[in-house]
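The complex appears here minus one protein chain, its other protein chains still in place.
Let's look at chain A:
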Amino acid sequence: MNMEDGLSLTLGLPGRAESDKEPNMSCFKNSNNNKRSQPETNDARSESNGSSAAKEAGMDSAPAAKSQVVGWPPVRNYRKNNVQAKKTESESGMYVKVSMDGAPYLRKIDLKVYKGYSELLKALENMFKLTIGVYSERDGYKGSEYAPTYEDKDGDWMLVGDVPWEMFMVSCKRMRIMKGSEAKGLGCNV
C-alpha cells in the first residue's frame, strides 16, 4: 500500500509534480480558474499553474466565465428558485408591445426606463408623432384624438393613468393607442 501519495506535502493530485507549497488555486479541481481571484504576485507561476489546473478541470481558463462549480455558493435550491424567479422578471426590462390604430406595425418599449406616466406619454408622443395631452381622472384624455390604453393581467382594456405607476408597470401586458371616436368613448364612460 502506497502511503507516499498521502504524506508528501503536495498541492495537486497525488503523482503530479509540484514545485511549490505556497497557496494557489491550481488544486481546486472543480472550480473554474478565475484569474481575478488569484494572488497578484508572481504572475508567471500562477498563470502556468492556472492553465494546468484548467486542463484538469476540462475548462479553458477564461476569467470572464462565471463559476460553474456544483453546489457553490452554498445556497439551498428552494431559495435559489424562489428569489431568482422574481429577479428575472424585475431586472431584465419590462418590454411591452405598443400598437396604434392605423399604424402598419407595432413598437416595443421598456416600461422600466420611465419614471412615471408623464415620461411614458411623452415618449409615446415622440414615437408615434401625435399628441395625447394631459390625463384627468374625470375626463381621461379629453381634447385629444388619441387615448392610450393597456391590457392588464385580467385581460381587460384599461385607460393608462388610472392606477399608481408602479401598479401599472406590473399589470400592463401591452398597450394600444386608440384613435378617434373609440378613444373618445373610453374617456367618457368612466
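Here are a few things to note about the model shown:
Following the convention adopted for this analysis, a contact is a pair of C-beta atoms (placed from the backbone, for glycine too) under 8 Å apart; a residue touches a chain by one contact, two chains touch by 3 or more; residues count from 1.
FYI, contacts and distances are computed from a predicted model.
Between the names "glutathione transferase", "F-box domain, Leucine-rich repeat domain, L domain-like protein", "AP-1 complex subunit gamma" or "Translation initiation factor 5A C-terminal domain-containing protein", the one given in UniProt for the chain missing from this structure view is "F-box domain, Leucine-rich repeat domain, L domain-like protein". Mapped onto chain A, the footprint of the missing chain covers residues 1-3, 5-7, 9-14, 21-23, 25, 27-31, 34, 36-41, 66-67, 69-80, 82-84, 86-87, 90-91, 152-153, 163-164, 166-167, 170-171.
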